[in-house]
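For this view, one protein chain was removed and the others were kept in their places.
Letters A, B and C mark the chains in the order given here, with residues in each chain numbered from 1 onward.
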């Protein structure tokens, strides 16, 4: 079984405090619902952290004890301090896995890690989403059917401004004529990044069994193994030696 | 820990029978050395199979009971029957992992799975190879240093005619001025393929600790998980239904 | 402007001869419509070839004089001789571009070049297709809008069994809930391959202005330039020389 994977679920935790209908859906916060799903899958040790905590919930010590960080933000992207973003970035470069959810495509950490703008089309209409598996051999698709559906969600549509994923796992279909690259794996530095589209705050997305299965799979995929001994700084190897 | 991964190591097993110096290096055959290395790593259940066995060692039942097939061939590429190649191919499409070693770049199964010619440069001179990790977050690089070396080997050089790997894990350096894409991951069908360059019969490559570590990692990476419910045949989904 | 690109449009040319309604849509054959579209775009020198010609329309001399081959087949995949397939394959490895249209995903040349089964979902219902550009900087997307539509077509849906494209240019949306990787670039050998989904024989797809624009762009992308001096055969470079 190995040691449990140490997961920290970070949430800006704004909508749930300011909007009763969202609080009704997520009485323990979006982070609480995600953490609950992961604990049910097992093999993990899950902590939660939120923006309103000291050091915005992401102390160096918390990050150092985190194998995989899950990030949800939307309304408060700009409240996250640059120093905290830099801290998370450094940990990903150093091997920590990170799962970037839904509207996190607009967060500083998304742009800093991936470089592109993350812009997209969107529509809030409680419509259906169907996510097709396009990488059936990938560990994040384990245990799914050829597609799964979310009954009511916000739509995100292409063009989605991202780097070409190292692996594209899901493509979403929406009834209004849109498609979206919904599950995207990226290797960056020594770390692994998974962007996963579902997750709007006005729907109980994080109670969906398939969404929970994907997050469980993604955590296993993103965790750092026994990393090779590589240092991410410029290293002067003079002089030229005979070999 | 989960169930052990069922590995079959297949070897044409020609050189070891016809050349005493090679037999001295691999008294139990190349397959024997590979199997021994995997057993020492653990978590696997290893069988061996060779060309001179009934159905060339690869009965349907053997393949059905194999999670990951390791393939070594060189002198006898053309003795492998097309029907056996088709059988292996079908299992990879259906999810079996396969590790294609060294001169297997000239085998029918390589070309059938990958499409390209697999041609390359080569030189037999017992020279040093240094393999650099270029995907430090990938599970196949776990537990390695930034590079590892093989003291004496045959050289393979670019241009190596392969499809762009889904992930390029290693690039080799050789003293004569050559480089080579030495560790290449490919998703195909529902299966996973890893091409690994080292493995010449005239050197004890498969006793090298780092080579063994890579093969152990590759077996874990290539094994099929709980595959999504996808069928690889054309499916008519008429009529168009409202959704 | 440079020399014109020498294009050969190859068509099995069966449906148009055996089905009046298809002949009415394509009075000059599917090849005729494609050739007409390319000639209107300009910069090309277009020939056509069909299965019923000597050597199935693909003599060595024809192929040697072709920069980009466009292929349409459906009913007669298995009538194409293996020797002809090998001849086309060899030319692609050697640098000829090839554009594989629609049902060609079931042709021998598709599988030989790409390795996977090419299987997919399909439905004939004359429904709408919307193709989204997901690689806006790629030359095949030049001059398009963010998406374009085909009013009536056959549906193809995922899971589409292909290797990961080197570049994914289009993703299609269909009203029945399906998506499809519709424009896929692959580098293979010294050649370039573009798979393009649209093209069903019962609809006037190849008269669509955007389809024609895509084919014109694809021909320019796929043409061999002044290829680097690389030979696709195993080359022995002994002995090891000091460098």
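Just so it is clear, a contact is a pair of C-beta atoms (placed from the backbone, for glycine too) under 8 Å apart; a residue touches a chain by one contact, two chains touch by 3 or more.
Because the structure is predicted, anything quoted here is derived from the model rather than measured.
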| item | value |
| --- | --- |
| Residue touching the undisplayed chain, where the options are B:134, B:215 or B:230 | B:134 |
| Which of B:142, B:178 or B:201 contacts the chain that the document leaves out | B:178 |
| Contact set of subunit B toward the excluded chain (per top definition) | 130, 132-134, 136, 146-147, 157-160, 164, 167-168, 171-173, 177-179, 181 |
| Residue ranges of subunit A at the interface with the undisplayed chain | 93, 106, 112-117, 119-125, 127, 155, 157, 159, 161, 163-164, 166, 175-178, 186-189, 230, 232-241, 243 |
| Contact footprint on subunit C, counting only the chain that is left out | 1-2, 95, 128, 130, 133, 135-139, 141-146, 166-167, 175, 187-192, 224-230, 243 |
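Following the convention adopted for this analysis, only the chains that are shown with their structure count from here on.
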| item | value |
| --- | --- |
| Distance from the mean Cα position of subunit C to that of subunit A, given in whole angstrom | 37 |
| Distance from the mean Cα position of subunit B to that of subunit A, given in whole angstrom | 33 |
| Where subunit C touches two or more other chains at once, by residue number | 157, 159, 164, 177-178 |
